[in-house]
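Just passing along the structure, written as structure tokens.
One protein chain omitted, others in place.
Each chain gets a letter, A and B, in the order it is written, and its residues are counted from 1.
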Amino acid sequence: MSETTSTTATTAQARGSFRTPTGGRVDRTSPVTFTFAGVEHTGYRGDTLASALLADGVHQIGTSIKLGRPRGVGAAWAEDPSSLVQVEEPFPDPMLLASTVEVFDGLVADGVPGQGRLADIADSARYDSRHLHVDLLVVGAGPAGLQAALTAARSGARVALLDEQSEAGGSLLGSDELLDGRPALEWVADAVAELAAAPEVVHLQRTTVFGVYDDGFALAVERRTDHLGGAAPEGTSRQRVWRVRARRTVVAAGAHERPVVFTDNDRPGTMLAGSARTYLHRYGVLAGSRAVVFTTNDSAYRAAVDLADAGVHVAAVVDTRDVAPAHWAVELERRGVPLRTAQAVVGTRGVERVSAALVAPYDRAGLAAGARSSAGVEPEAIECDLLLVSGGWNPAVHLHSQARGKLAFDAGLGAFLPAERLEDLLVAGSAAGTFDLSSCLRQGGASAATALSELGLDVTAVPVPSAAEQPPSSSSSAPDLVWVVPDPSGDSSRQFVDVQRDATVADVQRALGAGLRSPEHVKRYTTIGTAHDQGKTSGVVTSGIIAELLGAAPDAVGTTTFRPPYTPVAFATLAGRDRGQLFDPVRTTSVHDWHVQAGAVWEDVGQWKRPRYYPLAGEDMETAVLRECAAARTGVGILDGSTLGKIDVQGPDAGVLLDRLYTNLMSSLAVGKVRYGVMCGADGMVIDDGTVLRVAEDRFLVMTTTGGAAKILEWMEEWHQTEWPELRVHLASVTEQWAAFPVVGPRSRDVIGAVFGAGGSEDGVDVSNEAFGFMTWQDTTLDGVPVRLARISFSGELAWEVHVDSRYALAVWERLIAAGAPYAITPYGTETMHVLRAEKGYPIIGQDTDGTVTPQDLGMAWVVSKKKPDFVGKRSFARAENQREDRKHLVGLLPVDRETLLPEGSQIIEHREDGVLPSVSETGPVPMLGHVTSSYRSAYLERPFALALVKGGRARVGELLHVPVKGRLVAVEVTSPVLVDPEGARRDG
Amino acid sequence: MADTLVPLQRTHPLDARPSLTEATVGAVRVVDVSAQVQVRAAVPGPAADALAQVIGAPLPTRPGTWTPTPAGGRIVWLGPDEWLVVDPSAPSWDLEARLRAAAAPHGGAALDVSGQRVVLSLSGEHARDLLAAGCAVDTHPSVFRRGAAAQTLLGQAGVILLALSDDGTDYELFVRSSFARYLADWLADAATEHRTA
């Protein structure tokens, strides 16, 4: 019998037969065709995949992740733990819920075996974000949320009303309530129209507030075109993240119905009772033809009555309570629906679809009792193709809890409720445990009024529409608290707590048996609540089961922490526009396009794009760099050094500040002179280096490394602002103000002379050694544009740095290139710059140092002033640790074979007579003496060389050491780090 | 050599790039500013007075504001002792020299930063939507109207944002010139829906 039911339900002749003739919110004039599991179906605009499939009698969606059991539609929205699908067309999208995917023409979807599959092609959809500032954020456009939003709108507040469904109305969409004597959805439509006309209201549907964070910050995802499929407008983002900053938030997010756990409670056709009512009223779909309703509370009676009225044969209402609510008992009797009190569903039959509910007297002894009082009593099978379940309602306290609001267990509701009012977040309606419509409306309006008056806004109250009278409370019954219906045979291994994880009561029992007590631990042991629904239906039940098994109160057991996101959000959505070329800003210099034209290969230095080298046709990096190096050492080269950090230091105390921050004396620098300096942290470790130009008595230009620019300005400001605010000095970045071009090599004087010399410029500069000495600068102009020339060398060669307002930089660069043509001026990149400086033993801070290196370690004791009483770092040089002779020193390494390019980062060990890499198992650990920090091929030396930090390195100059490279030992000679022109003869040309 | 060469051309990071104005449906335009000079002074004090004398207007002391100058420029508050003086026509190095000469004797400072940042105007019905795409500052005219200034982030670029009107349709953006192309690309991208709508 069970098999025939499910088979007929999926055959073609059953198609559409579960759709009511009229009613529902779907647009029956707009049919849409979609494909599910290879079968074409027709639904209507306004359907979800689940409602359209249910209309065709399809209940099974997929199979479960571990056990492969058939799984169906469990609910009508995001609390559904089981209707997992993979959308294939228009674009592969894994792990969506049939109950939340809206159908459109051309949709192709499949059920998934508990787990979807990512697309193997790039997602071409657009995702973006917007910031939004409001006085009041209202989450949820149900009755409470709408009343809150109306109140705020009429009060003139800036409002955001965000709701996750395709249209406003919340619970009213799934009911047939009246407000002010007319259908409630007419009131909803009026409210929506009023909000649309209000200038300061942003009302968005299909928008899920998935996280609430500090200081009124909330994140929401708006699904803008998902429901349009191929009809999505070009250029419109598919999803948008709203970054909402709200002064107050009213959470009116509703409640989720809670299941009761029993044996085989996972069969397709098993559904939350209120969801069946939603399928009926909202979608015009009967979730089955023959229903059994299993409940512990009054709310499911509405579903039984509405379904019976719509033509569903309701075979029984099974209530665990001894006494059914009088009002509803009469309603059932009127419809001829059998009512069974003090009974429970203890199991089901069926394979791909439930075919019968097994009903037995309800065993109040519960799980912990062990022996079953009902054992031996044969349950009664009631045939059905739909089993509706209600174990009560869980208010959607997620956002309150994310905002660190406390929760408390309400024994009457059997659920956790907000236990405190947060300063900037209020909860209203069923999310606060208020379930009758009038109270929800009142509470929504009142919450908004409270929030706005706290903000000092004048509140315009909005009359509350009157709802139909509720059944008198005397005729209702208190809900029963039932987490699990014990299995008659005591087998809890098919009692599913987390349907998506295939986690059962048996798993919880095992976890407790292993000594776990906290729901947080049980969650991780059993995986309950870790699936993509994050335990919306299983979380509270788990707490209840733990409490029951431990004989504790659910309040004492507590619940797991609610964390964002409320529902899953794709990484692409979170990334938004920060991807591709906008992933990280690309910083460019004024000469960038010239470098592009010249075929530069780029190196990313921080966010800057710098030319690494400029290959000629057929050149690889090695040959290009050897050529560029040779040009700089024998002819002339030019580098775009504009990325160097530059800081303008002005004021009467400028020199004093620099004296305190540099290891050497800067105040003694004469105007017109340049000095190299090193900055250390208070711990004495080098943090940056560069040249300093004294521009005027009260003005310096500080050059930093490219990577250190922002950090060093902040460092200098930190000391100035927080330690020495009395110093009259002002700091500012001029990194982009000044372009800087080192012109390097024996012929650089010719080039600089040609452009800026007496023949080239109206106030020409005498570039002779005598008139323009090393480490001096001079100002000049070029066509009226101020230019600063400085004789600075980072290569050991005769060199000038040309500084010019970056707006004129390209023009000046082109002049230099033109003037250099007779000398074959060669643009070079960062790679050549590194080789040239390394040949001279000039360290790169951050490459040859790592925050543990002092100036003395670098062999730069000469840059550390002995005259100054103090400077940042000085005291630390005297620490015993920094005085040790076996500290690592910067040295040069020359591979003895004159061939091997040592990989940077290679370890260095003592020289071994046998030249064989020792086996650690035989010799034990081999002491590491240090590592290679820089390594290049030198055109000048005609061999590879390296810089390295080596223990006691300066005392080892002349020694042989070994560097393991790919399993063999490479012998290296320790040298001074200065390998080219140690006398400094080349710098004057 | 100079006689064989064209005079030194000024270039702009957004030269020879696809039109940003077109890409943003008219919302963004490049603003040509002759001079930007950052000045420093304690307020109240003689350096501030001397600077005001040269500029022809007092330095605004309220954080997050800018004021107009008689020369048609602006003075933008950057910090409690720091302002950006923008001049539409004065040669930048000349303006630095005049301001520095006034302020330095009193411990103040002035420095030419005309090449440090470029200026974009952002106007029209989409202006606020473009800002909302990447700026966390509330630009609602009730809290950010003519005279307001904010140093903040737009996308991932640091910007100085000025409100020029009271109705949320006219702004000016200052961005470091090395970030100009990034920001231009970012703005053009943010305007995608305005182009296709």
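Going forward, a contact is a pair of C-beta atoms (placed from the backbone, for glycine too) under 8 Å apart; a residue touches a chain by one contact, two chains touch by 3 or more.
To be clear about the criterion, contacts and distances are computed from a predicted model.
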{"item": "Name of the absent chain as recorded in UniProt (options \"Acetyl-CoA acetyltransferase\", \"Sarcosine oxidase subunit delta\", \"ABC transporter ATP-binding protein\" or \"Cystine transport system permease protein\")", "value": "\"Sarcosine oxidase subunit delta\""}
{"item": "Neighbouring shown chains of the undisplayed chain, as defined at the top", "value": "A, B"}
{"item": "Given A:E717, A:D763 or A:D886, the one touching the chain that is not displayed", "value": "A:E717"}
{"item": "Which residue of A:D215, A:E469 or A:D620 touches the chain not shown here", "value": "A:D215"}
{"item": "Residue among A:I121, A:A196, A:A670 or A:A880 touching the omitted chain", "value": "A:A880"}
{"item": "Missing-chain contacts mapped onto subunit A", "value": "213-215, 217, 243, 245, 404, 682-683, 710, 714, 717-719, 721-723, 725, 869-870, 874-876, 878-880"}
{"item": "Residues in subunit B touching the chain absent from view", "value": "63-64, 78-80, 82, 136-137, 150-153, 158"}
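Note that only the chains that are shown with their structure count from here on.
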{"item": "Centroid distance [mean C-alpha coordinates] between subunit B and subunit A, Å", "value": "32"}
{"item": "In the complex with subunit B, residue positions of subunit A that touch it", "value": "126, 128-133, 158, 233-237, 243, 245, 577-578, 581-582, 584-590, 593, 608, 643, 648, 650-652, 698, 728, 730, 732-739, 754-755, 759-761, 782-786, 805-812, 815, 818-819"}
{"item": "For the subunit B and subunit A complex, residues of the former touching the latter", "value": "1-2, 5, 7-13, 16, 38, 40, 81-82, 92-93, 100, 104, 107-117, 129, 132-136, 138, 140, 155-157, 176-179, 181-182, 185-186, 189-190, 192-193, 195-197"}
